[in-house]
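Each remark here refers to the structure printed beneath this line.
With one protein chain withheld, the remaining protein chains of the complex are depicted in position.
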């Protein structure tokens, strides 16, 4: 499984923030001809359907490249929407492999009315399966036009058309969510007296002190540092160093935000070698779990859930199950707090994502759509602030309250009610996010999404959280982190669509990353470590690193200049 | 020589060293093969979050039926179960009958096309045109969005055919000959003589086909996913597993809270897989004893007089 693919689907559904795909569909010979064809279709359809009224009921089908619960035929929000617009949506969520699913869909040449292609939009665009949206939006969709105004040019595919409307468009005050971080058990922070930890070395020392003091937790050996290495999740090992070196959540290369220059860090002695060397020392001191390179994902979660792991580098969405398990056992202090670490004090940490959208990745309309005008008007209605509030917060007083200051707030009972998967499914079908939406704040300062409303976030903090945050002088965890660097307009690198050759390069590098870095970490001596490092560098350099760098440099430059 | 003598003597005693060893070994095998299932049952009845701590147990630590409830509350499961039963029953009967009939013709020594037909079938085990050509064929035959896509493409599998032929080949030739002399044609011989004598083989192939039918979901995924009336149990269960990966926390609205905010009753992929394994396996296991008698009794069925 490609790292990005799985990475994407999980990230998407869990954190609902980032995902991939730039507007660069792979170029091939028939491109111009095909796009003309598609735009003709669109204008034809536009003309013929413009006459239709909006009032008669219509059912639209919507296929989503995102697995999940069967969407019920009726749920509260959908019924309210149908009442208002006359549109009923029939959903089909992905089961099995998306490559197969789209493969046969394209081969068969029959498409649902609407498609959420996720990171596979390029397959559909190449096959001429998607309808260009820009004219439809200009003509019929003022809300969408407004929502995407700042990103209009960036959403265009290489052929100049807009095929997908990405989710979570940064609006007002953008959200700040922590995903990648070095995590530390809250108990360790407490025990050490809430020290200021900014470098990786300090972090390791704090872990080391704790394990010396408490070699066992609840009768089991303490694990000072854990590494998730199973399958594609290995990226937690091979990308951690970019953060220590002051980079954001890119991959393979780091971009200088001032000059737009790229550094390929995977084989960089000052970055990757430095990190692996440190890990190798830690391994030989017994600070890393002996099973780190053998266990699978479930075993990783089991270890975190046991409360005996003191720290790890990971992204929030990968260990939610463990957090839940710790909470259920009432081991609240064994849960984890995020840290933004660097190699040394002189480096400025840059962990937070720059507010951006996933260009080319979002709600799309197929060429088989029965009524494109009606559909775009429907989507436009959903994108109005009023409907967005309905989709995320629900009905005033029933699903949330508005306090005297005009703040949206949920009562503890409401919060509890929404925790249940069943309740949520019967409420919004857990599907409302998959229509164009904003993320950030409304003009009145409330957040579009309850989960990002500060009051809601704080309501979920434990006593320990409050003590930790107080000790560091902030109110929420994200405040502990530097905000994303807005000079990084290109962000993120991994959303750049790859050519076939680069996809192979990427897979090859993944394979090398799976083989060598683990061997370096467990090397018994410095010599052995260096041997593996040299072998790794030689193997990586056999690949077309230059081609990869040239392509990405050019793409980053394009983005930095045009966006 | 000596050991043969020994064996012979021991073979007559009621309970020999061999029997002891044999039974001990079989008991050991039973332990290692039963364990996963017991473990699975326990995990399926254990609170999902608690299972995250480690799933190495054979009795639920924190008993709950929630994992099953999550799966069974979706009414489509029952409909899908019926379709699965139907495809298994219809698929098994048609496939076994056709396979056996064809196998019979291929076991007739005098049949001229016996070898070429065998060859044509055998080769199909080793190639495939690939996903897309097969899909387009099925579509052009009008089998998409139809129940028959579960039955027709898998009607005769080369493997089962060869197995069946091999069993029929093992039958005494003179049985068929004498029936023919009595004036029976090939079809009557097949129905009256060969089928009854081949019950162990029929039972085996039925089991193979039935299990294959019951476990299949890829055909639902590729051909019938747009029509929920034709959904199958395995396909619906697969959906449950995939959504379990994502269903911690509630709706998208609370997705951001997941880090802090989890519920005791949530489902995880591990417990979901356990409950699903139980639900998917138990029905097909129930069928087994009915087939089993044909090949476990041994040495009685072959005893039809010659």
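For reference, chains read A and B in written order, and residue numbers begin at 1 within each chain.
Criterion: a contact is a pair of C-beta atoms (placed from the backbone, for glycine too) under 8 Å apart; a residue touches a chain by one contact, two chains touch by 3 or more.
Going forward, contacts and distances are computed from a predicted model.
Participant: Just by its UniProt name, which of "Xanthine dehydrogenase family protein subunit M", "DNA polymerase III subunit gamma/tau", "Cell shape-determining protein MreC" or "Sugar ABC transporter permease" is the chain not shown in this complex?
Facilitator: Per the UniProt record, that chain is "Sugar ABC transporter permease".
Participant: Could you tell me which shown chains are touched by the chain that is not displayed?
Facilitator: A, B
Participant: Given that one chain is not shown, which residue among B:70, B:96, B:179 or B:274 touches it?
Facilitator: Among B:70, B:96, B:179 or B:274, only B:274 touches the chain that is not shown.
Participant: For a quick check of understanding: of B:65, B:82 or B:120, which residue touches the chain that isn't displayed?
Facilitator: B:120
Participant: Which parts of chain B are in contact with the chain that was left out?
Facilitator: Residues 4, 7-12, 18-19, 22-23, 25-27, 29-30, 32-34, 36-37, 39-40, 54-56, 98, 101-102, 104-106, 108-113, 115-130, 132-134, 136-137, 152-153, 155-156, 159, 162-163, 166-167, 169-173, 185-187, 190, 197-198, 200-201, 203-204, 207, 211, 270, 273-274, 277, 280-281, 284-285, 288-289, 292, 294-303, 306 of chain B touch the chain absent from view.
Participant: Could you please point out the chain A residues that touch the chain left off the display?
Facilitator: Residue positions of chain A that touch the missing chain: 1-2, 5, 28, 97, 99-100, 102-103, 106-107, 109, 123, 126-129, 229-231, 234, 290-291, 293-296, 298-299, 500, 503-504, 507, 511, 514-515, 518-519, 522.
Criterion: only the chains that are shown with their structure count from here on.
Participant: Give the list of chain B residues in touch with chain A in this complex.
Facilitator: Counting only chain B, the residues touching chain A are 47, 49-50, 52-55, 70, 73-74, 76, 131-132, 135-136, 139, 144, 217-218, 221-222, 225-226, 235-236, 238-239, 242-243, 245-270.
Participant: What residues of chain A sit close enough to touch chain B in their complex?
Facilitator: Of all residues in chain A, those touching chain B are 10, 13-16, 61, 67-70, 92-96, 100-101, 103-104, 107-108, 112, 175, 177, 298, 301-302, 305-306, 316-317, 320-325, 327-329, 392-394, 415, 418-425, 427-428, 430-433, 449-452, 456-457, 460-462, 465.
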